[in-house]
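Removed from the display is one protein chain of the complex; every other protein chain stays in position.
By letter and in written order, the chains are A and B; residue numbering begins at 1 in each of them.
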């Protein structure tokens, strides 16, 4: 089976009146397989929406090639469109005076669905997002979160192969976000030939949902890997936070010497318990056993210990931040 | 006052910033033609014998000047709410909404007047329209006319604040009726007597008749001919005061009510 999406060396230039041409994408490449939820992460203006628009046939690439389900988005867009849905966060699309039901029915007709099939799916999905009771409400009376759930249903009713989600939980509360995320996850699992492209500013969301994420900035892909991989790459050392009953500088020096090169120990204090707290950055995870032994030898009692997991946010900030620094060094101030 | 001027400026921006300055000037001059083209053809080709061309032409032109004001006020509620979605920010700003409406409409009025003056410059000599202006009446009428139109516009705007969906048909029917009855296009004496009487009391009628007399220096038909020009001015001043006050108050309640109902930022789209 071919991949769901292939993006090869994609670039897009915007010509804006009165200013120099703007390179929003500068050679972006990635693949998305069926069954995958692929995340696009990046700061504002990075080029995420532009990429999504190109993949969803709304915008032509300046150069490069994009295929969706094997079809070229530039030439075979008529084959692509029946297979995709696009949902953007904060969108107020549709017609305010229609009811939820009517609006969803209308969009299903734009995909040529038979009315009874459409109605059955609308009912099914509205129930899933617990909006069935609001089906007779007019669209302009809905809250942001409700509207976004309806938008999601709109995207799913037509049974697409590829779902494009551009910040789907923008402005949506925690509970509704959870609902939306769960639906998306279940939806992909339901059939093998489905996939999702997601952009988001919530790292936890990407971490939770995505099998792979690409970090994009200034129209360039900085990384493309599974979230766990990115976190690992961030720093291969293991990090622990250990709260102890007592620990002085002298003892710390002993332990540090014992642990050897490459293992860093930092002494602070636990904000809650007001006890001394040791943060340990260890070369190998197994070194923790030696550290505990060393502490015991110094007569220190452990009160609390936990492993610090790096977050996707750390990875993201490090990458995007690094990129910023690079640019400052290389580009002359104009 | 500051808010009023700022609103006038915003109005000017909205009206003019869509194109180059010279195209806009051309547009400004060409726009009123649509309002009187039919009148000229009809009265020149079919109604020559009636001698009513000056009556109808001046009438439509002055009706047009006021219609720009109340149409602008009526539609800007929806335009700001639905299209630009800025209505809520106007409400939040320190300028009251009615001041804003009046400011925008004032710009619209001045633009319309400019277009009219440009067109009169060729219409009067080419069509040999009677032209013996009484400047005092003209200026007074122009100012009072704005108040009349703004009063009507504010009243309609206050209703529009409370209707979610813009119903062009309603606006059409409303202003269409006013247009017939105001005697702009033909003397309402053509109507059955009852309607002819009603026409005299449509607020726009005395204004239009006043302006006709002020510019042509004549009483052109028997419509309202039992009133002297000065009496007409009085009538216009009275309706200006009443209507403007009414509109001013109505919009206040309209906005309050709209805020209460949460209609300040609804969008509909159909």
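Please note the rule applied: a residue touches a chain if its C-beta (ideal position, glycine included) is under 8 Å from a C-beta of that chain, and two chains touch if they have at least 3 such contacts.
Everything below uses one rule, namely that contacts and distances are computed from a predicted model.
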Could you check which of "Electron transfer flavoprotein subunit alpha/FixB family protein", "Carbon monoxide dehydrogenase large chain", "Transport permease protein" or "CbtA family protein" matches the UniProt name for the chain that's left out?
"Transport permease protein"
Counting contacts across the entire complex, name the shown chains the missing chain touches.
A, B
Identified contact with the non-displayed chain, of A:60, A:120, A:266 or A:302:
A:60
Residue among B:5, B:41, B:143 or B:198 touching the omitted chain:
B:41
Counting contacts across the full complex, list the positions on chain A that touch the omitted chain.
14-15, 53, 56-60, 78, 81-82, 84-86, 88, 91-95, 97-98, 102, 105-107, 109-113
In the full complex, which bits of chain B touch the chain not displayed? Write them out.
18-19, 27, 30-31, 33-35, 37-38, 41-43, 45-47, 49-50, 52, 83-84, 165, 167-170, 172-173, 176-177, 179-180, 185-187, 190-191, 267, 269-270
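The rule we apply is simple: only the chains that are shown with their structure count from here on.
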Centre to centre, by mean C-alpha position, how many angstrom separate chain A and chain B?
55
Chain B partner contacts - residues on chain A that touch it in the complex:
92, 94-97, 140
Please give the residue numbers of chain B that touch chain A in the complex, ascending.
164-165, 266-270
